[in-house]
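Have a look at the structure below, then the notes.
Part of the complex only, each chain left as placed.
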Amino acid sequence: MSKEEKPESMSLYPLGTAAAPEPELLCIFGTGDLGRSLGQRLLQSGYKVVYGSRRPHSCGPVPQGAQVMSHTAAAQSASVVFICIQREHYGFLEQLAPQLKRKVLVDVSNNLRKNLYPEANAEYLQRLTPEAYVVKAFNTLSAWALQNGPSDSNRQVYLCGNSTEAKEAVTEIATRLGFSVQDRGSLSAARELEDFPLQLFPLWRLPLRLAFGLTAFFFFYLLTRDVIYTYATQKKDISFRIMVSLANKVFPIVSLIMLALCYLPGVIAAVFQLYRGTKYRRFPDWLDRWMLCRKQLGLLALAFAFLHVLYTLIIPIRTVTVLCRTDCHFKMKENQTSELDTTIAWRSDSYYSMGILGFGLYVLLGITSLPSVSNALSWREFSFIQSKLGYLTLFFCTFHTYLYGWDMFLRSSYYKWYTPPGYMLSLLVPSVVLVLKLLLLLPCVDRSLTRIRQGWERTEPQDDSQKSLIT
Amino acid sequence: MSKEEKPESMSLYPLGTAAAPEPELLCIFGTGDLGRSLGQRLLQSGYKVVYGSRRPHSCGPVPQGAQVMSHTAAAQSASVVFICIQREHYGFLEQLAPQLKRKVLVDVSNNLRKNLYPEANAEYLQRLTPEAYVVKAFNTLSAWALQNGPSDSNRQVYLCGNSTEAKEAVTEIATRLGFSVQDRGSLSAARELEDFPLQLFPLWRLPLRLAFGLTAFFFFYLLTRDVIYTYATQKKDISFRIMVSLANKVFPIVSLIMLALCYLPGVIAAVFQLYRGTKYRRFPDWLDRWMLCRKQLGLLALAFAFLHVLYTLIIPIRTVTVLCRTDCHFKMKENQTSELDTTIAWRSDSYYSMGILGFGLYVLLGITSLPSVSNALSWREFSFIQSKLGYLTLFFCTFHTYLYGWDMFLRSSYYKWYTPPGYMLSLLVPSVVLVLKLLLLLPCVDRSLTRIRQGWERTEPQDDSQKSLIT
């Protein structure tokens, strides 16, 4: 199994690597900031470094211990060349192509923004030097990490390239510098790697915008209904309520809606599949995009739920410390519940219990979406939690809100200025999702859907689909 | 791609892959749902795909761009063959063995349940085609992931096989599809990989059953003592208490017992080792199984503790909003504490403090059992947290419960229908664990135990053990 049992093959391996390996020589093109940082780090890790420069004798400071040569001489002395030059100056490498033949060229460059050039920097480099082995690597690290070694979020080096051997050589170097390496395949992945450091939460954009939009809408909606209405009708300034009471209405509403929006696309997709009678036709683009950001929607919903819990739990502290201020409010409640009614007690306690259990499941969903936890789960386990327990969470939270409302929707005094209370609006989407899901769980519907998902296709539309699939 | 097919070509190898690699041809046996999904994905990732089929001219739709041939022709055209056929139909591959010689066969199959066949599918395939290089891979992915590429919990591809080179070839493909690969060793691991997608929380079963059992028992126990007793003796319906008050008694009780059960097996194991005077004899099976699910026991205990904390924190909200309903109850407490007794103040504040500190440590234990965190710890650090801090947590929580009880056990009014209150039952196991642990920490006991764990054996029973160990 392992190679060393057949000693005859071992004898060809250089014996020099066994005992005390002499420092390997690496070449860096470019003596700018990046080249200097990288060189210093390589020297510290026990490599010898030679710089290639246009003007070897006036190229500015290089780290102590490194040599400076012309590009040609430097390239010939080492088998791995780091290209620490900006893409605009790659042109001269075309003339060096003969010297760079069979060398491993490591492209560490990044661009200032996406889609600046038609092809990735590394692919451009490969085009200039067709007989070199170009490897894209290290570009996802911060300059800080290149100079000081790996730290959190800077431990992973992504690389790609067409030559497996060249990638192994770069892997060896990255490993010696203390990084852990992930191979991303052939050089065609270079664009993806070059876009990576430019991205700032790309999958979070849509959910974040949605969250801000919903928060803003409900904030102004409730501001109007609560604060402005009170001021308009009773001339009383209760604007201080914005900080806690209003926030504690907006947060749960947004949380519930976003949780429902996290399960809505799955239901819509099932309806599409049932209607089309096949799973082999692509969903519309908006649905695809929506499904891709479900995790982010759910995590934002969890964050809002977390704030709701905290805001709720400090209510009694406020009540106790500002007892007289909330006098009127407090009195009213006392009268309201003075009949020791078991129904009301059941309702209020169920209301709390549903909220707590819903939040507990919410947190569980959040924990299982941590990368290290979800990696440890089989997909059957993952889908059990995210789907079965997810719908249970949605049910608990929706029920919690219904119990909050109870019979309020019957009393006209709650419809200030003819607008429904915020919690009612928040119940729309979750109720639709839960009803649709229930319909999909009906045995007859469920059976067709399962068959479609196992690859079965309804006969009528097959003519079209066959045309598009067969060569 | 893989090296063993053309040993002589190795010297020519580097040049072909360097510049623009032409798409590699892969073969898929089987045009069913799985074969179609996989083929589509491979085509999208830049591979060329050829299907092998019994009836190449009437095999149904295949993805656009793929070819369909007979099995023989398809096998000869490519060096890697994906077997997307159900195990029952593997038989015909035996006749294809000559064509499959030196090919890499990727077995992606799964079974419907465990132990359906005496040998793993991949081992059966290897037996049918003894000169092919069988690699088990991709079977742990969901069909969704095979069709749409990696996502959470579907990023990891496990593979195993006897040929390192064949595994490297499959690794290369999986990497290009965007997955990250974990090698699980030789083909004998295939059964384990085939069981993996079938499992649904195997290690959680026992702890979950225990948790449900304990919850059910204490629920009915306390229902009888609280609700039914009140109804029987005072004709008062306080059934609404089930939702919050009763839940908040059941959850902490179950949490404490499960936390203690998490540390009990370690103590029992130490007693076994002390009694036997050696660490080289296996523990009984029940103890082994128990020790394996300690982490799950602990995490469930944490979940119950989390619910207990939430239920406790909403108590004042309920009290404030339903002040009059709980009037009687409330008054009693007021009278009870009307003497401003420092002892009682100390007791009540210590009670809260112990609870909070215990819960804080609990959460810390939970965080360090996240896979990514525990991987970053050395085992000395991990055992410091899970053992030392774990016992501290148990001590805090037990002390918290003792403080809750205080002198209640002296008053006969608490023994309704001659049953002890629930919290007393919950103190049994933790107290036993803590006392046993204290005994094990006595210098003389600790010394023997340390020697035994370092490999020392008592002389008397050595005769037996030697017999069983020496050849």
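Of note:
As written, the chain order gives the labels A and B, with residue 1 at the start of each chain.
The rule is simple: contacts are C-beta pairs under 8 Å (C-beta built on N, C-alpha and C of every residue); 3 or more make two chains touch, one makes a residue touch a chain.
Remember, it's a predicted structure, so these values are computed and weren't measured experimentally.
This structure file shows 2 copies of a single chain, while the whole complex it describes contains 3 copies.
Quick note on the criterion: only the chains that are shown with their structure count from here on.
Averaged C-alpha coordinates put the centre of chain A at 24 Å from the centre of chain B.
Contacts from chain A toward chain B in the complex involve residues 1, 102, 126, 130-133, 162-165, 182-186, 188, 280, 295, 309, 312-313, 315-316, 319-320, 330, 333-334, 337-338, 340, 342, 345-346, 348-350, 352-353, 356-357, 359-360, 363-364, 369-384, 454-455, 465-466, 468-471. Chain B makes touch with chain A in their complex at residues 14-15, 17-21, 32-33, 36, 46, 61-67, 140-142, 145, 152-156, 162, 164, 172, 175-176, 178, 180, 186, 196-201, 237, 239-244, 247, 303, 306-307, 310-311, 313-314, 316-325, 370-373, 375.
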